[in-house]
Every structure is written in structure tokens, then in C-alpha cells.
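The other protein chains are all here in position, but one chain of the complex has been omitted.
The block that comes next holds chain A.
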């Protein structure tokens, strides 16, 4: 007892940031308000823009034509029905009738056209997304029907229409000619009521929402940048829910899981936590080194002791619950002897008394790059460094600020680098699509592969083909090739983790990594 109270006082004494302790610890400020926290403010909430707009908040206000459900299924959202035209280049959407934006403007074909034209006017912002380049035109057939014409057949079109951004819709009244929005006005279950920079954002239930109304009346999102502070706030009753991939560190999550006052849950795999290996740079340009690394790192130990089993181990680039990915590929088993044998065969020998292998006088050393401020990446990197040292591979750890780290992803100045996949609904197709862009770590990692040209060509084919069987075959070839070439070391499948007080009620998981289903939370009482 005494130890506990002492520990509680410590953060305050040591000057750690602690939220002010309001009386709210016992009583909630308003009925049916959920208090959540996020690392920063929601941003200006433009449906077509990226950072600093927060995806969870964009998903609260704006809706897609079709919605992505777990496993890659599509469900009606703002469109009730859709049909692909015979040449594979056109889609006709029947819009849900009678919908209004929260400013009262009707959601109709003209609104869809205005939004899509607005984002087509700034194509450079959306380079990463193939669909935007593929859209040739969009037209209103009648107020309830929209026709989307593409330049060529593009199979993942519907998947990309389901993304949180950029293909969602703001009221045409707020779209400015310069591409900005005057106010965040969408059709979604929530509207933004208040925003205070550095303090909080307040979302209120949209009273005219077309779908099932949320049980909660308000969602208050406090700005809490530090995961320790977040954990303390949850414990003190200052926030009700923690939800996300890395909102809490694994130890803290485990502590809450063991505490009967709290409910914790882990979602199915949403994306892949992985390290990309540079096939165009010494020494990982040697396939034997890449395969030795695949054998030499103890993935199970990383998952058990660093991630504390909050994420399942990943043996493949994508989890098998994604479309076209259930191929039965298996990661090379952790086997130091096999790793050493591979290196020896390839001419990497350990000189007497040395700790690092050499070939032709060059030491087997690579740069392992991560974001310096990310405690989890750092711990994983240090543990991997320890494993690699045991097979005679030296890893220089380069923990840098995120701008430098992203610069390395783009320029290819890395031996190994953390590069997570994007998760549903981007995986696998949009993520594969980006492998053709030199500004991505994946392109850089694969650049040295003898079959890189064929990989790029086949990615183009898989995105264009309308033949289901051919598509599956192309995916099989692509994923198998990348797997065999060992340009990725998958660590684990990212999951969303949630923690809340047991008396809060039922909190489900969203279908994708960045969607938080506030509208489906059912509080008790």
C-alpha cells in the first residue's frame, strides 16, 4: 500500500507532465461524453488533405461512397449501389437519396462532382494514389447518379474510393476555389464543435445523421502527446478510452490487462511492422546476407519480450486476412547455424579474434535506421543488433529525427530501415503500387533485385487486370518473389489496442487501422 502511494506521487515530484487533477476523476462532466486522447489536435479537417489532418477525425466527419469492411469486403455507404461498365473503365454509383451535409446543403451528384474536381485540380498532392491519376472525368448523370470514368481498367478503384482520404466529400458550399475548405462540413455521424490548439477537440453527434445515430452525444479528444501521461490520465479517470497502434507501450498495456478495473482488447492484424533490407547497397546487396538475416533474428523473442505478445508474429509481408495474400508462405525459421552456414558459403568468414565477418577485406556492417524518438523501434533495433552480432553481422544503429529518417527511406541511404505497411484498406494493392515510386523505402529496398523491372511491370498489370484469376496469379508471383528475395524482415502484425474502464460499455474495433468507431460505442447506463 505504502509503495503504491509513493509511486503515485513520483511523477509529480520528478516533473513528468501530469494533467491537472480535476474533480472529474469521479464524476463525468457531461452525460454520454466519451473522453479520448490523441497526440495532437485533429487539424483543419479538410477531407482531401493529409498531415496535419488526423485520419481518425477525418473519418468521423466525412464518408466514402463505399465502405471497407474487415477482410476486404465492400459495403454501401454514401452510394447504395454501384456497377462497373463493361470496358472496366467506368463506374456508375447510385447515391443514397435525401442526404444532407451538416450545413443543410444536399448531398447529390453535383456535390460529388465538385469534390472530385477540386482534388483533381491539385494532382501533385495525390501522386501516391494511383486512382487519382486514373480518373479521367466524373459526371452527374442525374442528381442521384454519378458516373466515374477512368483512363484505363483499374481494379482497386473501389478500394481506393473507400480510403479515409482523399476521396471523401465536404459540402460544396465550403469548398474554396483555391482548394481549401472554409469549415469542416461533412455528412458523417459527428461534427466538430470546438477546437483549442494544444488543449482539446470536441466532436458532437450529428443530429441529422442518415445512419444509425451514435449512442454517445459527444467525443472530447484531449491533446496528450506522451504515452506515460496518457496511461496516468486513464488511470486517474481523466480519459475514458485509449485506442490505437502505439498509444500505450507494451508494458503499460500489459499492466492494464492484468488490472481487473480495466477492459483491454487487441484487434486482428491491420498492417505489418517490418524492416526493409536494401538490395542495392553493401552488404545487403548479397542475397546470402539477406537470407542470413532472415534466419538470424529471433522474431519470436522480439514478439514475446519486446512487444509482450501485444502483436502476433509476422512471417510474411502482408497478413493472410488481406485480399490475395493467403498464399501459405512461411518465414525462414530462426536458426543461427543456418545463418552462419549461409554466410560462410558466401565467403563471409570470421577472422580469428574478430567479432565481425569479413569478405575481401570488407567488414560485414550495415546501417539499421529508425526514428530516434520511438522507444519501441529503438528497443527492437537494439535487440536485432544483439541477434545480428551473434552471427557476426555488425549493425550500426542510426536513430534520427523523423525528417532525416524519412529522407533515408526516400534516398535509399540505409542498410535496414523500419518501414511499416500502410494497412487496410491500402494493403496489398496500394502498398504494392507505391513500390514503383522511387520516393518509397520499398522501391529503394528492391532496387538491387535482378527482377526489379519485372516486379514493377507486374505490379502495373495486377492493378489493371480485370481478370480475377490472372490477378490472383500475379499477386502470387509478386508476393512469392519478394518473400524469396528476403528484402523484408517482417516482425509483427500491427494491431489496434484498446483500454477502457470496465464500466464504460462495449467498444468495437474499426475495420481499418485509422478508423475509430466512436459511433458504434455503446456505453452502459
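Keep this in mind: contacts are C-beta pairs under 8 Å (C-beta built on N, C-alpha and C of every residue); 3 or more make two chains touch, one makes a residue touch a chain; residues count from 1.
Note that contacts and distances are computed from a predicted model.
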Legend entry - Choices "Hydrogenase expression/formation protein HypE", "2-oxoisovalerate dehydrogenase subunit alpha", "NADH-quinone oxidoreductase subunit C/D" or "Nickel ABC transporter permease subunit NikC" - which one is the UniProt name of the chain not shown: "Nickel ABC transporter permease subunit NikC"
Legend entry - Residue touching the undisplayed chain, where the options are A:125, A:378 or A:520: A:378
Legend entry - Residue among A:106, A:213, A:399 or A:517 touching the omitted chain: A:399
Inset, instruction - Tell me which residue among A:102, A:195 or A:252 touches the hidden chain in the full complex. - result: A:252
Legend entry - Positions on chain A contacted by the hidden chain, ascending: 7, 10-11, 14, 227-228, 231, 249-252, 255, 301-302, 305-306, 372-373, 375, 378-379, 381-383, 385-386, 396-401
